[in-house]
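Only one protein chain is missing from this complex, and each of the others stays in its spot.
All chains are identified by letter, namely A, B and C, in their written order; residue positions are counted from 1 within each chain.
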Amino acid sequence: MSEPVYTPEEMMVVAAARRLDEDDVVFIGIGLPSKAANLARRTHARHLSMIYESGTLDTAPTVLPLSIGDPELSRTAKAVVSVFEMFNCWLQGGWIRTGFLSAAQIDRFGNLNSTVIGDYGSPRVRLPGAGGAPEIAAFCSRTFILLRQSRRSLVEKLDFVTSVGFLEGERSRDGLDVPGRGPQAVITDLGLLEPHPESREFVLTAVHPGVSVEAAVEATGWPLQVADSVGETTPPTTGELEVLRSLKPSETSDIGDKVSSHYEGGSE
Amino acid sequence: MSEPVYTPEEMMVVAAARRLDEDDVVFIGIGLPSKAANLARRTHARHLSMIYESGTLDTAPTVLPLSIGDPELSRTAKAVVSVFEMFNCWLQGGWIRTGFLSAAQIDRFGNLNSTVIGDYGSPRVRLPGAGGAPEIAAFCSRTFILLRQSRRSLVEKLDFVTSVGFLEGERSRDGLDVPGRGPQAVITDLGLLEPHPESREFVLTAVHPGVSVEAAVEATGWPLQVADSVGETTPPTTGELEVLRSLKPSETSDIGDKVSSHYEGGSE
Amino acid sequence: MTEFLDLTEAIRTHLKPGNVVAAEGFTHLIPHAAGLEIIRQEIRHLTLVRMTPDIIYDQLVGMGCADKLVFSWGGNPGVGSLYRLRDACEQGIPHALELEEHAHAAMANAYTAGAAGMPFAIFKGYRGTSYPDVNPHIRFLDCPFTGQKVTAVPAIRPDVAIIHAQRADREGNVWLRGIVGVQKEAVLASARSIVTVEEVVDRVDETKGGTVIPRWAVSAVCHVPLGAFPSYAEGYYGRSNAFYLRWGEVSRDYDRFCEWMDRFVIGTRDFGHYLLALKQHGYV
Partner (left out) sequence: MTEFLDLTEAIRTHLKPGNVVAAEGFTHLIPHAAGLEIIRQEIRHLTLVRMTPDIIYDQLVGMGCADKLVFSWGGNPGVGSLYRLRDACEQGIPHALELEEHAHAAMANAYTAGAAGMPFAIFKGYRGTSYPDVNPHIRFLDCPFTGQKVTAVPAIRPDVAIIHAQRADREGNVWLRGIVGVQKEAVLASARSIVTVEEVVDRVDETKGGTVIPRWAVSAVCHVPLGAFPSYAEGYYGRSNAFYLRWGEVSRDYDRFCEWMDRFVIGTRDFGHYLLALKQHGYV
């Protein structure tokens, strides 16, 4: 049997998809998390309920949305709720089991920054900001973090804490009185980091095929702890790759004809 | 021209209906207020928006509902909102102009009791309670109170304040920081009481045809002030009475056949 | 995730003596069938929560199932008094009933706070009224930005919510339309929930209107046609105004009430047999 060829990003998405359970309820953003959830729903997690923060509950897109409010999401949703209800009742109320997060920076305790690089008042890079991330991090029963591994992204100290992970480690998150148990794994393009049961510091527990432990340590901005026994991720199967590659992005809409019919021949 | 014959209740309803403006937005309960609003919408107030507290916004019943959640109300409403939205956004948010209220007891400042007669802990009569009345009283821009006049209903001192009128009179209501201006009139089966501009005590300003000022004073449990010039209500017109008497109550539904088809021949 | 159970089993599984129960419905979609099953199973010491307790709560109170009632309007809509509720309050029949009394705005906010995992709700109610004097669960606090006074009430977090809806699909997603009251909030605020439905269908969604409550927020779905009677289910059957009017006669006297309940509720095996008995005696 020949080994399938795949990209590091495909490995990340497949590893993330596998984390979802058959009847999971997952809160997803655009990009890799959306790919992972859509892959999972088409493979092992047939009863997965997908939720996008625009208010679409239990949606079943046939294409990958470009934005969290893509028409495809509302068209195929069982329910569309207001943003107020989404954040207050569904997220804060504790009705979402799994959340996916990403960020520009992560620290060793899984705290995330998607707000600014540099000083808040005069930032070097102004990032988009919080969105729904702080609430996903606090209120989903569990979260998974997806990001590409580098010394710029896995840092010793965040410039800004947008979303909380294990705060300062150990039991410090418990003092926040938020229901979610926090990040259960960081899935990168190199491998897998999981929290140490006591210190809650993220530790390298697996590498993807062809990646060395040293490369993962080298691509980390803090002295990365390595588990006693580091596993190797099962590579994507042919079936997983087929489904993943069959996911097409939502198409753009062309309103040219409508512009003509509404406005040609003189708008007032 | 012969004078039409009418009941005191019809006089009350007609007097209340006339208070509504052509494009008023009115929050109504069941009974006389519902009759008054439905009469107004069929006579001078064609653009009246009627709101019942069950969540029906801008409804247009063809029959008089028996309850505030009658199917006829949701069937003909422009919008049906949750009770949370109704009370928070529409009422408390200040979007309702006119409210109708009734009660078992009223005092001279238009405060109302619909909770208990006697001591709260061991009541002589347990009444239904607040419902939406406190919020109608506080948040509608103006309210009108409809009740039958007697020494038992217009009392020196309420057993319980369910809904606030002018509190202790003068400017005391202003201290409550609620947007509504308070009750503008009390319409009874005998006449009309309106608040004195300074003291905010309700004063007899008109009697219905055939009612003496003395009879109104006699039917009041506090020493009723009488305006220098007491008017006489214009009696119901033939047109008003025709429309009012044409309002039919909503019919009962008979589920007999459905009981048979679902459950006869052995429910499990 | 949702289990499909028959109503007897659903009540037996999810409702325990002493529970806080919200069987909600704002005139529309009132879960009468489920309420009667609680009476049949003689589950007692309940704290009953509902904005508008009507006939079914009158029956639960009259049959002695409730130790406490949390409510904001207790009457027979468009008719008058709930006599079993009045007798409990005025004379302690069949036993004393503790009241926690609110206004509608307070309860709607308290349910929403419960659904949102908040310990309390804020709003602007109760000013100038006697309620804060008799209900210690009404307090006031100051806005941390403007200093303005606001009103606070504790969140409602029932053990069990019970609602009636028009439809569920085979996975347990629930669909309701028409007047929705506080039902969704009550379900999301509760630890467990039972939904009786008119019909089980292949798929529910909101594309033609209505509201879906997704399956993972629902503990049990029970197929109980006409389960809201004498209330109504928009699109299925209308309100039996006649029954609401007759309830006034049936319930006014305690002995007659007991006799009626014995015959029609205790004496029937389930809701279907109850309806058949009502039909036989000319109530429907």
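For this structure, a couple of remarks:
In this section, a residue touches a chain if its C-beta (ideal position, glycine included) is under 8 Å from a C-beta of that chain, and two chains touch if they have at least 3 such contacts.
None of the values given here were measured: they were computed from a predicted structure.
The chain not shown here makes contact, within the complete complex, with A, B, C. Interface note: of A:24, A:58, A:107 or A:135, the residue touching the hidden chain in the full complex is A:135. Of the options B:179, B:209 or B:231, the residue whose C-beta touches the omitted chain is B:179.
One of C:141, C:191 or C:266 touches the chain omitted from the figure, and that residue is C:141.
Only one residue from B:49, B:143, B:163 or B:233 touches the chain missing from this view: B:49. Hidden from this view is one chain, which touches chain A at 30-31, 53-56, 65-71, 73-75, 80, 82-84, 86-88, 91-92, 111, 115, 120-135, 138-139, 160-164, 167, 173, 176-178, 249-256, 258-260, 262-264, 267-268. Touching residues on chain C toward the chain that is not drawn are 116-120, 122-124, 137, 139-141, 143-146, 148, 150, 152, 154, 206-210. In the full complex, chain B makes contact with the omitted chain through residues 23, 25, 47, 49, 57-58, 77-80, 88-90, 92-95, 97, 139, 179.
We adopt the following convention: only the chains that are shown with their structure count from here on.
Taken chain by chain, the contacts run in an open path, each chain touching the next and the two ends left apart. The chain with its Cα centre farthest from the Cα centre of chain B is A.
For the pair chain B and chain C, the distance between C-alpha centroids works out to 26 Å. Between chain A and chain C the centroid-to-centroid distance comes to 40 Å (mean Cα coordinates, whole Å). The distance from the centre of chain A to the centre of chain B, with each centre set as the mean of the Cα atoms, comes to 55 Å. Each of the following residues of chain C touches two or more other chains: 112, 185. With touch defined as above, chain A holds no residue shared between interfaces to two or more other chains.
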